[in-house]
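Below is one structure. I have some questions about it.
Certain chains of the assembly are absent from this excerpt, and the rest are unmoved.
By written order: A and B. Residues from 1 in each chain.
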Amino acid sequence: ESANEFRTQKDSLTQKLQDTESRNQTLEAQLSDLEQRLESSQLEREAFRKSLRSLLELLDSKIFELNELRDTLAKLLEGS
Amino acid sequence: ESANEFRTQKDSLTQKLQDTESRNQTLEAQLSDLEQRLESSQLEREAFRKSLRSLLELLDSKIFELNELRDTLAKLLEGS
């Protein structure tokens, strides 16, 4: 092959490589961003579930207290 | 004893008897009134207690429903 043909092919490959490496960087950035969003979403979810567990415990104690109240009323009715 | 003395005693006894019989009627009336009030009070008490028993049943069903709610929340937390 002639020197000119080689040069043309080399320039073409070099350009293609640059474009592909550029695309790579974009993909890496997007991937990094998505990973952060996913982790952020999971932290949010854990915090949310933790708050809900607290509410569940609180609800349990309210139900317990209402049960004690009904028992007091039942005893009052029995004794009278 | 003379006839006059007997008459006086008889008149005195008759008066005392009338007074005592009159007092009797008053007492009978008071007794009847009190018996009615006591019965009325007991009927009121029974009606009141009956209403309270309904409230106790209603409270029981609310507590049951709150328990089901907490179970649903617990399952939701488990499954997520």
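Following the convention adopted for this analysis, a contact is a pair of C-beta atoms (placed from the backbone, for glycine too) under 8 Å apart; a residue touches a chain by one contact, two chains touch by 3 or more.
What you see is a predicted model; the values in this text were computed from it and never measured.
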Assembly copy number, counted for this structure file with 2 shown: 4
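Criterion: only the chains that are shown with their structure count from here on.
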Inter-centroid spacing, chain B versus chain A (mean Cα positions, whole Å): 68
Chain A residues within the chain B interface of the complex: 45, 49, 52-53, 55-56, 59-60, 62-63, 66-67, 69-70, 73-74, 76-77, 80
